[in-house]
Structures are given as C-alpha cells and as structure tokens.
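Every protein chain but one is kept in place in this view of the complex.
== chain A ==
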Amino acid sequence: MDEMDEIVHEFLVESYENLDQLDQDLVALESDPSSRALLSSIFRTVHTIKGTSGFLGFGNLEKVSHVGESLLSELRDGERVMDPQVADVLLALVDTLRAILAKVEAGAGDDVDVETMVAQIVAVQEGAAPAEGPASEEPVAVAPAAEDPAPLEPDAVVLPQPEPERAEAHAPVAPAAVEPAPVQAPPEPAAPASTVPAPKHEEIELPGRNAADGSIRVDVDLLDSLVRQVGELVLVRNQFDRIAGAGEDQETKRSAQRLSLIASELQEGVMRTRMQPIEHVWSKMPRIVRDLAKMLGREVRVEMTGGDTELDRSLLEAVKDPLTHLVRNAVDHGIEAPDQRRAVGKVSQGLVSLRAYHSNGQVVVEITDDGAGIDPEKVGRSAVSKGLRSANEIAAMSSSEVLDLLFLPGFSTAAKVTNVSGRGVGMDVVRTNIEAIGGSVDVESSVGKGTTWRMRIPLTLAIMPALTVTCCGSVYAIPQVSLLELVALGGQDTRIEHVGTAPVFRLRGTLLPLVSLAEVLDLAPESAGRVIAVVEADDQRFGVIVDRVLNMEEIVVKGLASRLKQIGMYSGATVLGDGGVALILDLPAIARRVLSTEIAELAKVRRQTTVQAAKATHQVLVVAAGDRRVAIPLSAVTRLERIRTDRIEQVGTREVLQYRGALVPLVRLDRVLGAVGGPTGDELDVVVYTRGGRSIAMAVSEILDIVEDDARLHSDIDDHGLVGSTVLDQRVTELLDVRSAVRAADAGFFDDDPDDPDDPDGLADRAAFDDDLLAGVR
C-alpha cells in the first residue's frame, strides 16, 4: 500500500508540473497555432496523464484525459485548427485535470463529475467538423497563419530553428492549407515517415522537458536542513578564523584558510541548490493574463525576459503573490480597452512585459504595461479626498512622491471597484510583503504611455553581507544593501550640527539627517558615538551614529521570535564568530519610525538619484590624457576614431577637424585637464560625441578600456574639468566633466531645447546628465 501511495504521489507531482507547462504551452499555442513542437508537447502531457491514470485505476481521470487527447490528436495531425474556442475548452480541461488531481491528492480518489467536461470537448469536436468548419468560417486574413499547420509535409517542418520553419511554411503551404485534411487523413501512416528527424527537432525545440537525465528530485526539507547546517559551518568557520588569526601557528592559519575557502564554496553550492529560475512563478502569468483579459474584454500580450534569473526558493514563494497582484493590476488598471487604445493611436493589443535581471546583488523584477499610465494629479486628488494627505502636502510633492502614495494602506484609484483588483487592499500589501523579505518596490509611470512597477529582491534570505557595529556594548548588524558609506566622527570637519533640535551632518555639502542608534534603541550611551553609517532605506538617506565599526561579514540570518518582530526595529538576528548573538537592524522600519517629519524632508532621496544610484555600475570609457587616466561615461561616446593630425585645422584659436564632411570642434583633453604630455605623432585617437546633429571630438593620448564603473567607489575630488574620481582596475581614475569639456570645444553645444528628440540619452538635460555622472557621489 505504501508503495502504491508513493507511486500516486510521484504521479501527482509530475502531473502538476506537466499541467503548469500545459497552461503555458496552450497560451503560447494560441499565438503560434502552427507550432508542431508545442502541439506534440501538449499531446504527450495529456497522453501521459491518461496512461498513468489508467494504470492507477483513476477511471474518471482517464476518461476525461482520453477525450482531451483525441481532440489534441486532431490538432496535432492538422485535422483541426487552434481557435479561441478550442483553446478555452483545452484550458478548461487543464483546470478539470487539476481539480481531479487535487482530489486524488486529498485521498478522495478521482470521484469527480467529468461528464460536463467530456461533453464540452465532444461538442467542440462535433460542432466543427475537422478542417472544413474553421476553414470556411475563419476570416481570410487569418487563414494562412492559422491554417498552415504544416504537418502536410512533416519533413519540411523538421528544422532546428522555429523561424525558418514558419517562414518556409508560410509561403509555399498557404495556398494548399485549405485542404490539409485529405492529405493528412491517414495520420498514422504519415507519422512513421517523419519519425527519424522528428524527435531531434523536438529536443531542440523544447529543452528541459526531458530533464530527468542529469537531475534528481530532492526533498525541500532536506535542502533546508542542509542550508541550515552550512549556516552553522560558516559560523564555526568564522569562529575558527578568529582564533587562528589571533594565534601564531602558521599551520593553523593555513588550515583556517583552507577551511574558509571550502566552507565558502560549499555554502555557495548549497545555496545554489535552492535557487530556482523566476520562470517557475512567471509560467503562470500568461494564463492569468489571458483569462483576465478575456474577462475584461482587453487584448493583452505578455512578454517575458530574464525568466532564467534565479532566486532562492523561499523568496520565490514570497514574491509570487505580489507579482501576481501587479500583473493583474497591470491588465486591469493599466491596459485600456481596445477601442480606447485605438482612439489614442495605439495598437489595440496591449503589452504587459515582465523583466528580471540581476543588479547589485539583488534581483530586479519589472512589470511594465503600455497602458494609460497613472496620473499623479488623480492620485493626489484621491489622496486628499481620502484624507491621507492634505492638499498643501500634495502640492509640495514631486510626481514620483505622489505616485508613492499608491503604496499607502487603503489607497485605490480605481474609479469603480472590480473583482480583480482595486479593492483598496493591494499595493500596500505588495509593499509590506516585499519589504518583509528585505526587498523594495516602487513605481514609475508616464501618463498615456504606461507604468512600470519595479521590485528589488535580495538574492537569498539566509546569508547576506552585513556590517557589524557596536552600540552601548552590544553588537548590531547593518545589512549591506542599505549601507552607503561610513564616516568617522571626531576630526575638525566632521562635526555634528543641528537643525532645530535635529542632528545633521554636512556630507559633501548636503545635510544628512542623523539618528543616534543609542537613542533609537533607548539605551544609555557610554560615550558619544564615533562613526556615522550612512544608509539609504525606504527612499530616505540618513546617518546612523554608532560607537564603533567591527567588520564586514557574511551573516547567517535567523528569524526572530514573533514577540520580538513586533518591536519593529529588527529584521532578524545572527550568531557572530565569537558565538554571541547580534540583532539585525531593520533600517526601512527605523527610517519610517524615527525620522521626524521635518527632518524626513532632508532625508528624502530625489527619485532620479535613487534610480541612478541603484544601478551603481555604469560603463565608462577609460582613456589616457597625458599623464592622467580619465573615465568618460559611455553615454557621451558616439564613436571612437583614429585620425591623421593633418586633418586638424586651426580656426582662430581653436582647432577643428574635418570629419564626415563637416568641421567638428576638437578639444584636447590633456589641455582641458592641464595634464602633462599630450598626444604626439601624426595620428590621434579621438572620442566623437554627437548630439542632435552637432558633434565634437575629444582628443586623447590613448584609448585604454571600457569598464564597469562602480559608483559606490566614487569620491568627489573637485578639480577643473572633473566631477570626481573613482577606482577602476585598482587605479585612481578621474571622471570627466563632459559638459565642461564639450563647452571648451563648442560653447553652444548644449544650447538647444533640452527636450531635443535627437537626444535619446537625455544628455542635454543638465540634471539627468549630472546624475548620470554623479550617481553615488552625492
């Protein structure tokens, strides 16, 4: 009996997975009805369920999947064309199968009424006789696309890439498409003919479906306990490191080093086993969107990129609901009705795109729609009428701050409440859920063009880099995601000043509000704090005064007892190398609680800067200018050229260059920067920057490299022609102030309209441009 249970269990797990895949395949099939690979895959899934359920004695399950299979075989063999009606009935079939499986799982057998489902399928089968029905009814325009199921010539279809398959199928097959039935009438005999190449084709088309080789199923509990144990190992490692570091014995030190290395690798490996592509969650979205769009009378297409981006499974689980909510919201509130869309000159089919990518040790998930966008004014009015903010407060807010109000509890802009979203719960729950796992969510929208919701999620929950600090004799951990920099107090220029009673610190000319950790935690300070940890959390930048900074280390995050979670200051605890316990500070919560309103204004990070700083790495071109190394943002590089110096002419005091039939002002970077030893020889490397039809050329001594510039390493040495400096390839590199360099060559270069359509980089916009250069410096 036990053995039987196990078989049933395996069957359930496998079938659920297959059904998820089926959902996806069916929706994909609707937009690409000719895909033989998809059809075969769908057919196989249902066939497998049918076979196994027969073997296991689930008669009803077998019955309904059998009927489904026969409908699918008609599709597969080209006797029937995929149309919305067929899609509906097939999706309903998937739901029925799922319902039966759920019942089986609950131990109630498969005693479900399947007659309705069977009748539906049979009705579809009979309602439209193979081939002729759809062929005569379908509008002509659809015919070629929908009716070339290509199985006519199985051999012609067997191509490795889907593109050529369709291209080829379209042209020659289209005219013949009206009569696929006769050709394909004996499908069975035809099939063997294509057996040899066909499987190959499918393997290429659908990688990962036969993942059985090379992978095994592992119980999640086992993985979780492995992760826990590795966590312990890391702690012991840290402890051992400390002991070995304090001692003299070289042998011990070497062992410690090796242990450290192995533990790190092991940790990484084990963490990876828990990583799953975000696709696991996404795969449900096309179906959700399809059903919802249908219900609301919208036309919506889903596009997904970066589905292979991996996340710890516990996080994936936590992201699921917020993601679903945002996607539903995008369809419900974002995408307009088709006629509305056409009225404003958009294609009637809306687009919801999901994008996931890694950035800064976090996973960013974006949900973008090309719908109506969110009108900040409407949001503002709504906030006022709901009493969430006063009209004056709204007036003083930037539009991105106004949009942020959407995340307030009890906010809903929907004119009418639908049963899909807009019940006034939602965005605040989304934010709470995402923040609960140490992530953040924000929204950007442009009226008429669409909306982007952006979630940032930590890669893994269990282990994260953090800074350990002391305050009043205890150790606290500050997660690195929130940490911007450290400032030591005590020097002459590093004094704490006050605005009213609120302490502030002058950080490179801007006032940084301060909170004393001792005061926040209501502790009696033994001495004045000596270090400011500059942090950014919940869109606010502020300094936390602590006594001492200990270490940057990987900490293993442990959950807190529910009683302590309620305090709202700690997001968890960790065990330190010396065996002590440290609390992990929940900085977003602290920001919200502690920053008094007037000082919170100071802390508000300008949205533009946040966005820029978030993608802290920018690509820069590194060049030599005399004896200086200078970085130029890649956005200010249109082309790199090597020119002969005899193409340079003197116009008055200036040099110009004959370039592409025009005279282009030339500026020698070494001269702008006052560097020693400019370029010599009869050839010259120049960086050409073109904008709105105007170009300038910057002459450099040598073009060195294109590298990622981590804005967090910036410091702002202010020198002529520079906006700061950074460390690239372990060498100090100066950041070129492109504007002033450009002005040196062509004073009128930036005089045009800042909204110049030829200026896709927005470089003409002073603020955007400087933010680009200065991200992280400020």
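Simple rule for what comes next: a contact is a pair of C-beta atoms (placed from the backbone, for glycine too) under 8 Å apart; a residue touches a chain by one contact, two chains touch by 3 or more; residues count from 1.
We adopt the following convention: contacts and distances are computed from a predicted model.
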item	value
Protein that the absent chain corresponds to, by UniProt name, given "Probable alginate O-acetylase", "ABC transporter permease", "Dihydroorotase" or "Chemotaxis protein CheW"	"Chemotaxis protein CheW"
Residue of A:574, A:701 or A:733 in touch with the missing chain, whole complex considered	A:574
Given A:215, A:250 or A:562, the one touching the chain that is not displayed	A:562
Residue, one of A:118, A:285 or A:582, that touches the chain absent here	A:582
Given A:235, A:316 or A:466, the one touching the chain that is not displayed	A:235
Sites on chain A contacted by the missing partner chain, in the whole complex	231-232, 235, 474-475, 521-523, 558-564, 567, 569-570, 573-575, 579-583
